[in-house]
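Encoded as structure tokens, here's the structure I'll be asking about.
Note that this complex is displayed minus one protein chain, with the remaining chains in position.
Coming up: chain A.
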Amino acid sequence: MFYIFCPYCKEHREEEEFHPRGQAHLMRPEDPENTSDEEWGDYLFFRDNPRGIHHEMWVHSVGCRKFFNITRNTVTYEILETYPMGEQPTITAESEGVRLEQGAQVADGGWQTVGARPENKALNEEASS
């Protein structure tokens, strides 16, 4: 169960008070009339599913009813930051990539079937497929 800091209430609350509402920073096309069917389909149906840093929108549904964004590591489930609507994340996959190069600890788990060291290619491919 997550422990989520609501950037409006300014405190940590239990996950039970919140609802996830999918990928954050989705832009409704400004001019739908001149948006192709394909672009409209992308906006409606296509979502990122990254392994690692992800930006998600949540709503404090039984709290302040405010929507806000979360930067979350989909491998470790660590919530790296929460920020109000209209703001941009300070932590991104790119910024984390830099951290990784600098030798900071990042989780290396995440396969349903672990036990595979990176050099055990066959299993890794199977596990991540």
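The rule we apply is simple: contacts are C-beta pairs under 8 Å (C-beta built on N, C-alpha and C of every residue); 3 or more make two chains touch, one makes a residue touch a chain; residues count from 1.
To be clear about the criterion, contacts and distances are computed from a predicted model.
Q: Just to verify: the chain that's not displayed, which of "Probable septum site-determining protein MinC", "Xanthine dehydrogenase", "Amino acid/amide ABC transporter ATP-binding protein 2, HAAT family" or "Sarcosine oxidase subunit alpha" does UniProt list as its protein name?
A: Listed in its UniProt record, the absent chain's protein name reads "Sarcosine oxidase subunit alpha".
Q: By the contact criterion defined above, which parts of chain A meet the unshown chain? Give residue numbers in ascending order.
A: Missing-chain contacts on chain A: residues 1-3, 14, 19, 21, 28-29, 31-33, 35, 37, 40-41, 43-45, 57, 59, 61, 65-67, 75-79, 85-86, 105, 107-110, 113-117, 120, 123.
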